[in-house]
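Data block below; observations after.
Only one protein chain is missing; all other protein chains are in place.
Chains: A and B, in written order; residue numbering restarts at 1 for each.
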Amino acid sequence: MVFSFELFGQALVTGILIGGIFALISVGLSLIWGVMRIINFAHGEFLMIAMYIAYFLVVKGGWDPYLTIFVTAPALFLIGVLIFQSTIRPILKDPSMNQIMLTVGLSLILQNLALVFFKADVLTANTAYTRLNFFLGPVVVRGSQLIAFVGSGLAAFLLYWFLQKTETGRAIRAASINRDAATLVGINVRNTYLLAFGIGSASLGVAASLMIPFYYTSPTVGLFFGLIAYVVVVLGGLGNFPGALVAGLIIGLTESIGASLLPGSLARVLTFGIFIIVLLLRPQGIFGGKQK
Amino acid sequence: MKTPLKNSSTLLALLLLMAFVLPLFAGEYLIHIGVLVLFYAYMAVAWNILGGYAGQHSLGHALFMGIGAYTSTYLFTRLGLTPWIGMWLGGALAGLTGWFVGYLCFRYGLKGPYFALVTIAMAEAAVYLVNNITAVGGAQGLEVAWTGSAPLLMQFDGKSGYYYVILVMSILAVWLSSWLIKRRFGYQLVSVRENEDAAEALGVDTLRVKIQASIISAIMTALGGTFFAQYFTYINPRNVFGEGPSIQILLFAIIGGLGTVWGPVVGALVLVPVAELSRGWLGGSFAGAHILLYGTVLVLVMLFMPNGIVGLYEKLRGKMKSYRSSNQGSEAS
Partner (left out) sequence: MLVVSDLRRDFDGLTAVHDLSFTVEPGEIVGMIGPNGAGKTTTFAMLAGFLTPTSGEILFQGKRINNLKPHQVCKLGLTRTFQIVQPFPDMTALENIMVGAYVRYPNTTDAKHKAMEVLERVNLLHKADTLGKNLTLIELKRLEIGKALATEPSLLLLDEVASGLKDAEVDNILVLVRQLNKEGITFLIVEHLMKVIMNLSQRVIVLDFGQMIGQGTPQEVSRNPAVLAAYLGKEEE
């Protein structure tokens, strides 16, 4: 546990960059959870699927990783819509624990489909950006992470703009606040949910494409990110977009600085500790969000 | 409330008899499947006390399994203490943890998904915590070195010894579960699940009842953890604290029928043999196929029969009853 400014600075930079990705992964969940009050335990697995798609396009198809967004985003939108229509829509009015169990089942299916088809191998893509590095004094800034950070910010901003400024977006927000009132003013709530689910899933497609230059994929890669998404959403406040962004950064920093200060993987214990404390003492998140 | 499915005691006696004589006829592989069925049935029954009866769905129950497994195994491998005693120490520790988790969560009024999330976080935190404790082997885990037949050390030559241990444990668990549900505690648990405010208004100390359920469930789960360690002879943070075990613990309770006495058993009985046989059949090239099966069944059950197999049976029986009684002119219940 040697403390040095270089190490701290590195952790700080990495933490911020990673935090941006955490934020992007989480806004999709925040949207889905906030709009439909469904806790999708397969959220991480959607990311995993997208990462496999991105990986194969890059490695087998020679694509530029960032161009894969044009495939992963629509693909995830479609997959999200399909899964929503077939499994989630029927149980929208069921008790929340049934919904949770169903999505747990989905995550088992998706994880093990990946296992069956792609084996347990950890796959890393070697792209033009993978070894791109900048130097801020002693601190190494990985180009791929920086691009991911910027990309995440852009995507999150686009999503935010969509929700705030477009009519469809406002319909989604209306349906999330009060579905009955929304129905009364002519909003097709079912379609709104569908759209929200699709968009939330699509955002994972974007995140995956941004991550593939510096992160591996494997059948279980979704477990960690899924859980992190929950931590971020709860911390930032359910349905609270800016909150998710800030919370993403906080968690990214916690992970990163924690890893540099604490031995082994104890940083993760810290992250979960924060999660538990927030759930106990301030479940609406630091910045306040929708109540369950 | 769902009363015991098999109200025919002769049927029950017959099944018990079959269960007891199985090892006399079956080969090692079949006995192994029997062990798995009984183990998962046992764990599901234990989980069901908190998750089914009290309605507090813990998605991180492996926390208690891990505590049981690590406590008895550590004491066994490092201090030579027999797991027969070690398991109760593990149980006590788990009971304490169950109290702690229950008190923390329920005192702060956590319900449903939020409670589930906390339990997941705690179990995951345990994984990473234990990963870093070298005294218990860190990420490498602990191995229960098999040194030959030693029943007093919960080690047996061949699988039948273990089979009988888990059989007795399962019988006791089901008995406890069916005993509890008929007493005041059982009624209070279910009332909390059904309508917590109404229960409070009727004099039920909902906080205390939930915590008690948490403690009982935790202790039972921990004892199962010790068995797991002894039978599979290898534990590491992931395979006893991880989300895999957590999900497998509750899977069969949900598929079989939440909140019923026999649901968890039926769930394990129906699903485990199918999954294990298909796993052996498909072999290594389809690793994960049996979990695929579990996941698919879970999704289908949630979509079409959320009350599980037992729930479906009860519903059909109810329909049958009314069909019969409508012939006699009485109203359907």
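Note that contacts are C-beta pairs under 8 Å (C-beta built on N, C-alpha and C of every residue); 3 or more make two chains touch, one makes a residue touch a chain.
Remember, it's a predicted structure, so these values are computed and weren't measured experimentally.
Interchain touches from the omitted chain, evaluated on the whole complex, reach B.
Only one residue from B:N131, B:Q155, B:S191 or B:S246 touches the chain missing from this view: B:S191.
The residue from B:L24, B:A145 or B:A201 that touches the chain not shown here is B:A201. One chain of the complex is left out; on chain B, the residues touching it are 1-2, 182-184, 187-188, 190-191, 194-195, 197-206, 259, 333.
By our rule, only the chains that are shown with their structure count from here on.
Against chain A, the residues of chain B that register as touching in their complex are 57, 59, 104-105, 108, 110, 112-114, 116-118, 120-122, 124-125, 128-129, 131-132, 138, 243, 247, 254, 286-289, 291-292, 294-299, 302-303, 306.
Residue ranges on chain A touching chain B, taken from their complex, read 39, 87, 90-91, 94, 96-102, 104-109, 111-113, 115-116, 119-120, 219, 223, 227, 230-231, 234, 263-266, 268-269, 272-273, 275-276, 279-281, 283, 292.
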